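Note sheet for the following structure.
Every protein chain except one is present and positioned as in the full complex.
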Amino acid sequence: MGNDAVEIAINTIKLVVCFLLIVQAVPVLVWLERRGSAFIQNRFGPNRIGPLGLMQLLADAVKFLHKEEFAPAKAVKFLYYAAPVVALVPATLAFAAIPLGAPVHWDQYVFPLQGYEVSVGIVFVLAVSSLAAYAILLAGWGSGNKYALLGALRASAQVISYELALGLAIVGIIMTYGTFNFGEMIHAQEGPLHFSFMGHELVLGFLPNWGIFYQPLGALIFFAASFAESNRLPFDLAEGEAELVAGFHVEYGGFKMLLFFIGEYGHMIVASALMATFFFGGYGLGFMTLAELSASVATVVQDPNIVSLVTSLITFAVFSVKLAVFLWIFIHVRWTLPRFRYDQLMDLGWKTMLPWALFNTILTATLIYVGHL
Amino acid sequence: MSMDSFLFWFLAFITIASAVTVVTITNPIYSALALAMTMVGVSAIFVTLGAYFLAGVQLIVYAGAVTVLFVMVLMLFDLKHELSAFSRGQISGTIKVATAAALAGLLIGAIVWTVSGFERVVSKPAAPDSADGMRELSHALFTKYVFGFEVLGILLLIIAVGVVALARAKGGTHAQR
Partner (left out) sequence: MPAALPVGLPLGGVIFIAIFVLCFGAALLLLASQLGTRKADPVKYESYECGIPVQEKKDTKISVKFYLTAILFILFDIEIIFMYPWASNFQEFIRTGQGGLVFGSMMIFIAVFIFGLFWEVKSKALEWD
């Protein structure tokens, strides 16, 4: 975590800030969802509390804190209370591994703008995301309600089925960049778009070198599978409000349910961040490499520490914009598409996405192999 | 005590405590969850040894798939029979502890006898070229052990066929609800 006290302190604060970023993004996302859905459905959303209804979720959180808190008689108390707390952990661990901006070079320290830097980045993120099935199962079993148990089994079966498609869609992008590390992937996406095939080069100067142009099918499969991973519509039969009341969290009320929602929005944020990192250049600006950006900032500011800090802030802002775009797409899709039936959902995961992801892998491997002959 | 050794002892404690919980606790679901914790602990120990990819694979496959399977399947059962069938009492307890001690003694004896025949190595192992040692792993896997790799694929196919046959034989694949 660092060699001396300053580094350890700053790294610790960075970790806590990464977690609090998720917790603080949830009220903003919920506001966006409620106002956005109202806009789509041609009605007003919350607009009474605070300007534009921005204080609505603060009021909701305070209300949740004061609700009566009890466990059903047939619940297994330890698992019932542990499940919402466990639901927070995978999303946080995954989000802390993703770089949010360029590293800050301050004196002799280098602080990457992420909780911790992982050399096997994507394998680590997949590993901790696969632990998300436990929170669902614990909630379903711990509620002592057979409908919650059925909902939990269905939700976890859905999550693990789409984890396959998710893992396989990424193989193409790993082949293209030849690394698991997020920082290296973002670095490889700088500059203008250039393809090289069998010795011929094609440079398209007006487009950035982003992953979406190399792996369009992989991006589509990854994005669709991440909808299923975070139990969002159109894949949210597990918590479908009109059908199953609330699926695996039917017996949870008050603040425990809010913790589940922080976990769900956390998974959405991680999926959007991964989408931006793999396919849209991460924190890089499309039309300027990091070195050029640094140089242009250095013409305004003299101190190299401040130059590095300002560059990092600019890249962080760019990343946040990309994140916001994908989160808006998540919300837009939720209120636009109808929900899948459960057997349609499982068929889609096993019989459509998995074969297409395999096809994408074979195609990418063939193109890379032939292109280097 | 340095940071590294503190981390190792902490992880070792968690792993062994979870493993002991797996064996001693009566409720099967708690046992399976403790198994998941043991897998997570082993994965963390892999990280301290520098095998980052292997740690990730351990988490993905063991903690994220195999124990999820165990937990899911245990939830399909009515566990009252299991809980009442767990044998308690002094004689059975003594037999259990004696068997575990005998096996552990055998294992430790074998390890000590093997290690005492080693020579002490005086040079450090060569550091891997890449930061995560992936290049060595994939070079070995796809050039030297490629036959074993293909056989593994066929083995997984056989397991898939066997599982479907087993479930079908018990009348399972077209559901009863």
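For clarity, chains are labelled A and B in written order, and residue numbers in each chain start from 1.
Heads up, the rule we're going with is that contacts are C-beta pairs under 8 Å (C-beta built on N, C-alpha and C of every residue); 3 or more make two chains touch, one makes a residue touch a chain.
If you're wondering where the values come from, they're calculated on a predicted model, not measured in any experiment.
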Check your understanding: The chain left out touches which of the shown chains?
Key -> A, B
Study note, to complete from the structure: On chain A, the omitted chain is touched by residues 1, 11-12, 15-16, 18-19, 64-74, 81, 84-86, 88-89, 92-93, 96, 115-120, 123-124, 143-150, 153, 157, 160-161, 163-164, 167-168, 171-172, 174-175, 178-180, 245, 250-251, 254-256, 259, 342-343, 346-347, 350-351, 354-355, 358, 361-362, 365, 368-369, 372
Practice item. In the full complex, which bits of chain B touch the chain not displayed? Write them out. Key: 3-4, 7, 10, 44, 47-50, 52-53, 55, 57, 60-61, 65-66, 68-69, 72-73, 75-76, 78, 124-125, 127-128, 131-132, 134-135, 137-139, 141-143, 146, 149-150, 152-154, 156-157, 159-161, 163-164, 167-168, 170, 172-177
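The rule we apply is simple: only the chains that are shown with their structure count from here on.
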Review point. How big is the gap, in whole Å, between where the Cα atoms of chain A centre and where those of chain B centre?
Key: 29
Review point. Which of the residues in chain A come into contact with chain B in the complex?
Key: 79, 118-120, 123-124, 126-128, 130-131, 133-134, 137-138, 140-141, 149, 152-153, 156-157, 160, 163, 167, 180-181
**Study point:** chain B to chain A touching residues, read off their complex
**Key:** 29, 33, 36, 43, 52-53, 55-57, 59-60, 63-65, 68, 71-72, 75-76, 131-132, 134
